[in-house]
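All protein chains but one are shown at their positions in the complex.
So that you can tell them apart, the chains are marked A, B and C in the order they are listed, and the count of residues begins at 1 in each.
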Amino acid sequence: DGNLRVAIPANLNTLDAAKTKLGEEYIMNFLVFSGLTEVDGKGGVKPDLAESWAKSDDQKTWTFKLRPGVKFHDGRLLEAEDVKATIQRIQDKATGSTARVNFDIVESIETPDKQTVVFKLKIPYSGFAELFGDRQVRILPRDKFDTVATSPVGTGPFIFKSFTPGDRVELVKNPDYFVAGEPKLDAITLRIMPESAAQIAALETGDIDLVWNLPLESIDQMKKNPDVVVDSTSTSTWDGLIMNAAQKPFDDKRVRKAILMTLDKPALVEVALYGQGTPTHTMIPPSHPYFNKDLPISTPDIEGAKKLLAEAGYPNGFEATLYVPVGRPTRERLGIAAKELLAPIGIKVDLQRVPWDKFVKEIEGKAAFYTDGFFSRPTIDTSIYPFFHSTGSWNTQLWNYKNPEIDKVLDDARAAKTEEERAALYNKFQALAEDDPAGAIPYVLNHVNAYRKNVKGFSSSPMMWLDLRETTIQ
Amino acid sequence: MPKAETAQSAAARPRRLWPRGLNGKLVIGSAVLLLLIVVAVAAPWIVPYRFDEMSILNRLKPPSLRNWLGTDEFGRDVFSRTLIGARLSLLMGFAATAVSLAIGVPLGLWAGYRRGRVDEIVMRSTDVLLSFPPIMLGLLLLAVTPPSLWKMIVAVGIVYVPSTVRLTRSVTLDLAGEEFVQAARARGERTSYILHAEILPNAWPPIMVEASLRVTFAILLGAALSFIGLGAQPPSSDWGLMIAEARPLIDRAPWVAIAPGIAMGITVIAVNLLGDGLREALDPRMHRKGG
Amino acid sequence: MTAPLLTLDNLTLAYQTGRGTLRALNSVSLGVGAGETLAVVGESGSGKSSIAFATMGLLGPEAAISGSIRFDGTELVGLDEASRRDLRGRSIGMVFQDPFTSLNPSLRVGEQVAEPLVYHQGLTRPAALERAIAALGEVGLPSPRELASAYPHQLSGGMQQRVLIASAIVCDPRILILDEPTTALDVTVEAQILDLLDHLRRSRGLGMLFITHNLGVVNRIADRVCVLYAGQVVEIGAKEAVLGRSSHPYTKGLLASLPQLSAQGRSQRIAPIPGRFPDLVDPPPGCIFAPRCPFAEEKCAAPQALTVDDTGSGARCWKSGRLPGWPQADTAPRVAQPAGAGEEPLLRAEHLVKRYRRGRIGGGIAWTRKFGVLPWPEVRAEIVNAVDDISIDVRRGETLGLVGESGSGKSTLGRTVLRLIDPSAGRLLFEGVDVAAAPADDLQDLRKRAQIVFQNPDSSLNPRRKVGDAIARAVALQTNVPREGRRAHVEDLLDRVGLPRSYYDRYPHQLSGGEKQRVGIARALATGPDFIVCDEPVSALDVSVQATVLNLLDELRDDLKLSYLFISHDLSVVAYIADRIAVMYSGRICEIGDAKDVLSPPYHPYTQALLSAVPLATPGAEKSERIRLRGDRPPSEGERSGCVFHTRCPRALGDICATTMPPLQEPRPGHRIACHLPLDELMRAPSALPAAAE
């Protein structure tokens, strides 16, 4: 039958798209809901619920035209008011949506008619349409906000049927999906299976058709199985050593640079990712058109690093506590490897594993030195600006990085009118960031799915969600 | 005269302080455990490699002459890590038991000897603690503060306090009725002296037997907590954490999980043997003569 | 003599132990005929139970057996398990010593009695149960039908023992083996059981192999007696011959060790058997009794043979025909204590009360109002009146004996007067100072001057301490002997109680029962007390050891001018040692007075019953009239009005006994009897003691 069974590793906290924070939840966002626009992960923006959009010349007024006749799963027609209410809900701090910061720039929302939404921005912003392709920015029916967390109603290709916490989510085909002929599957079951051994066994025995985000260490093994296809794609999800420039000794760019120079990036890809990743300069993945190909991936230079440290006043190195979050294995491994790699230049690392919630509350954005990592974001600007611009919302919390040259490059890129111009600016940004690193970003991760041979029409998305609209089972 | 009778049958079988003939379980158990302790203590000097020495090229290698038990995902020598892990796991087991004894035994002695209200309060508190399934209590306690080995030791120790209190109390209740305790009171001893010099030495054997079995529970509970992520902190690693971390690799590099698993198995079995042996050796009922 | 049903021939039994092979039985030969009672007596460890187990085939794998056991022509040694099982219960019944643990706690007694019928005679369960009920009736249990559905713990010890007997005889066995069937029971109950057994033997023609260590019991029940010492039969023969004209030194010694019960009081010290029971792993060569025998000569170094004459009597001693009487004790004769009537008593208890609360699972719950309003559930506890309004005094240099059945509250009283237990009410004057309610810290004087010796040699010493240290601790606490002098002081004390000084460094398990008891006495003496509570100090000991300890206590009293509160359930022991006797029943004193007054009429009915129940070891010392109490188990719970004894009193008057507290009558000064019966009525009671022995 046309029921695709998918294994996901963790339970969902919420089904409310605005509040989602986990990869597993994002899968749901794209299966059940739609956004105004869709980002293809290669920088392109496509229409989704919005048929078309236009921006004013000052890039401050954005007008979206909704696709007509789109129905929510409960049968009601989508209206502009729904879009407005959805965005306003995201803007409400009490909702606790991580997408809120993106909409700080919105001054007002108007709905001149049922098919039109007009956004007035406080600043010019060329990437505004891309924001609507973001994970949390799914359009919800404005009369169902109360129940969306438990029984979501959207406009997406699949209709939510049931959720047994800890066990499974069941979805069925949306016959009224606004793209004709899609989806092709009749139903989807997301099975929650935390133990990788269990996932693999289930896939191999055919209990499961697809394992989402296959554990990296199982990939080699999985590839040997003739019944299984392992599909890998490069993402801009990255891990890094966060160094807080507001705290000693990382306030000195030479220290940061010395640490970066010590890291053997290809080796870290091996150790932390079992090879399932790509060394990079910043979060721009090598597969991206903006990636600076002229800049070589740095090779370890112990002597050079020692010299820099000595210049910075640490001829014998120093001691530092490196925090790693428990339950994020790639970042744990990165931390453990870093401890070893930094030893030759005299940096003695005291490694501390911290439970996730404590890590979020007490370490992230507060400690001087820790490993962390971030999901791919829909646009290069949203991936970089918040982290590297001195006013970037995450920069101020993460590493307090200030580099006027980078600020200027990033601002220019926002206002850039052509692709070439933007590409050049981002190339320059990478060179600057390599010279004056904020932290050490050794690699971007691959996203790997494994599925049985009879699953067709599936390809892994660099954004790590599951696009199952074209997928079929034979 | 029931009392006179018990006296007679007791007279017929002299109370034994220590086993006359050593039993096999006791000998094997203590020999293996002793060996383990020696290895654990000496581990830093006898391991072929540093336990956290990584070699990326050399990772997940199967057992060989170079790495007797193979290497793990960071290319660390599993044999060395297993030996070093013995320190943490044994420390965990013994220290947690020690904690539970340090808290539980005095409380149990006190409650059993004083009876009355003190007893009531202590027993009701243990009732509450006992109503938490062990792992839950550990979880809740550990969730409060950042994990670290000593906190885990304390948490696991606290998990076992109620049962220690109960056991000590019941032994004390029995002993408090013994005539040598009455005699001590008759010559005007203080309560503290009676508790530590008259009752405690005689309460030790059953407590020790229980405690030795509890060491194994503590090791296993510690492993379960490590599994959940609240245990030992890497790169140092107890066996539980080693198994937990090696688990995704189990079919790719089974030796990484099997080595600490077997080490743990041996330890637990040794302690169990020791405990059972002690129980058989110390429990006079086990030696009851045929008639 | 009929042809024996059960014959043991050259039975030898060895246990494999950690220390080596233990020869528990050595060529034992004896026989029991139908309708005949053979009593096997001997000290603890002499191998009595081993005979029983060997006969029943209940020995463990550690036992190696040789010789022959024949039952009705069948050889039992080496018999296969199935045939043995067939004999057990069907042809040979057995009753064990301890009724409290010999019944399955989770089966109704009726079923336990009926069981053998089902398996041996193939009866259906209901039919078997009917027969079991009949058997329960036959052993004298009241309302057997109801009793059959009771659980063992609901019965008293005496009743349990009857149930055991019923289950042993229900299949009509021809031989009944009884292993100390009355040792765990009170004398009054023991007397009932002995009567019952006697009756059964007569009515059913049972052959009985009766094992006991009590020569009095032997005298009551046996036709023939077999005296066992260290696994050897040392003397065998008709009861009159063995007990009356004993021809083996060991038998003589046993008899001489018994305190004699007589109204005459005492002046002669008892003469115990010296020495210690041999180690059976490494027994002495030659005559096994020679090391302890006062008549031993060189010739005794050879092993002795048992020579049995044609009446079936004989002794394992070459001198047997020519032995003189057992030597008198060589110690000084006892000093009679002056009455010391006028002076202030050392210890005086006035209206002393100790109640225990005993909660009961599933027991009552009462709703009371807490703080006047809140309904509050309260568990209704049972009140045990362990000591119920008792007034006694103990004068200087005097021994007050306290007798009573088990559970009558003797120990509680003894411990309460020492303030080891806090009394619930009443006054307690030690040398005129009230210590009943004094805070624990003010008791130092009492702790120094009043001490206690316990019953149980095993539990009275801390097994983890050297005996010397245990004594030294008391010296350190309560005397001002300087630290350096303590060891010497303790060694002096060990001397005093007749232990070698080297025992200072021994642990309790390295001592025999009698030695431990001596250590207990030395410990009590360490504080230099004036008053010692002796709580059944000899009850757990064999007669010969008991005798030496009694002598020791007696001597100490004379030497050190001690006062004793001497607790025992054995009237002969109390009669031997006490100047005055208090008889206790269910928490109350029913009679108190000078020893000779209490031991001669007028008696309290309870005293009379106690006295007539005591089995005496002298053949022919038949009592003029036996008084038997109904039932057993004195109730001590709840609110009690009237005489506590009225439920069992053979002479109860009627309602008045149940409702009104009996008055205290004083036939002679200092002799008080609490009874409703008028004095002259009490006076008319015949003496319960045998007519003055000599």
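We take it that contacts are C-beta pairs under 8 Å (C-beta built on N, C-alpha and C of every residue); 3 or more make two chains touch, one makes a residue touch a chain.
We take it that contacts and distances are computed from a predicted model.
**Q** Since a chain is absent, check the UniProt entry for it and pick the matching name: "Na(+)/H(+) antiporter subunit B", "Acetamidase/formamidase", "Alkylation response protein AidB-like acyl-CoA dehydrogenase" or "Glutathione transport system permease protein GsiC".
**A** UniProt lists the chain that is not shown as "Glutathione transport system permease protein GsiC".
**Q** Going by the stated contact criterion, tell me the shown chains that border the hidden chain.
**A** By the stated touch criterion, the chain not on view contacts A, B, C.
**Q** Among B:V32, B:A197 or B:L220, which residue is in contact with the omitted chain in the full complex?
**A** B:L220
**Q** From the list A:T233, A:T321 or A:S393, pick the residue that touches the absent chain.
**A** A:S393
**Q** In the full complex, which of C:H120, C:R292, C:R419 or C:R465 touches the chain missing from this view?
**A** Looking across C:H120, C:R292, C:R419 or C:R465, the contact with the absent chain belongs to C:H120.
**Q** For the chain that's not shown, point to the residue among B:A98, B:V118 or B:L139 touching it.
**A** Considering all chains, including the one not shown, the answer is B:L139.
**Q** List the chain A residues touching the unshown chain?
**A** 11, 13-14, 16, 19, 21, 92-94, 96, 98, 100, 149-150, 164-168, 191-195, 197-202, 204-205, 207, 355-358, 360-362, 364-365, 393-394, 397-398
**Q** Kindly note down the residues of chain B that lie in touch with the hidden chain.
**A** Missing-chain contacts on chain B: residues 2, 127-128, 130-136, 139-141, 143-146, 216, 220, 223-224, 227-228, 240, 243-244, 247, 250-251, 257, 261, 264-269, 272-273, 276, 279, 285, 288.
**Q** If you put the missing chain back, which residues of chain C would it touch?
**A** Residues in contact with the chain left out: 56, 58, 85-90, 93-94, 96, 98, 101-107, 115-116, 119-120, 150-151, 153-156, 164, 167-168, 360-365, 377, 379, 407, 633, 635-637.
Just so we're on the same page, only the chains that are shown with their structure count from here on.
**Q** Answer with line, ring, star, complete or other to describe the graph linking chains that touch.
**A** Chain contacts: open path, no cycle.
**Q** Just to be sure I understand: the centre of a chain is the mean of its C-alpha atoms, right? Then which chain's centre is nearest the mean of all of them?
**A** Of the chains present, the most centrally placed is B.
**Q** Can you give the whole-Å distance between the Cα centres of chain B and chain C?
**A** Once rounded, the distance between the two centres reads 45 Å.
**Q** Need the CA-centroid distance for the pair chain A / chain B, whole Å please.
**A** The mean C-alpha positions of chain A and chain B differ by 46 Å.
**Q** Roughly how far is chain A from chain C, centre to centre by C-alpha average, rounded to an integer in Å?
**A** The answer is 88 Å.
**Q** Identify all positions of chain C at which a residue touches two or more other chains, and write them in rising order.
**A** Where chain C is concerned, no single residue meets two or more other chains.
**Q** For chain B, which residues are in contact with chain C within the complex?
**A** Contact set of chain B toward chain C: 1-12, 14-17, 20-21, 178-180, 182-189, 198, 201-202, 289-291.
**Q** If we count contacts the way the header does, which residues on chain B are in touch with chain A in the complex?
**A** Against chain A, chain B makes touches at 52, 54, 56, 59, 73-74, 143, 146-147, 229-230, 233-235, 247-252.
**Q** Spell out the part of chain C that touches chain B in their complex, as residue ranges.
**A** For chain C paired with chain B, touching residues are 15, 18-19, 44-45, 49-50, 53, 58-60, 62-63, 97-98, 100, 157, 183-186, 406, 415, 418, 420, 443-444, 447-448, 450-452, 454-465, 470, 473-474, 477-478, 507-509, 513, 520, 523, 526-527, 536, 539-540, 569.
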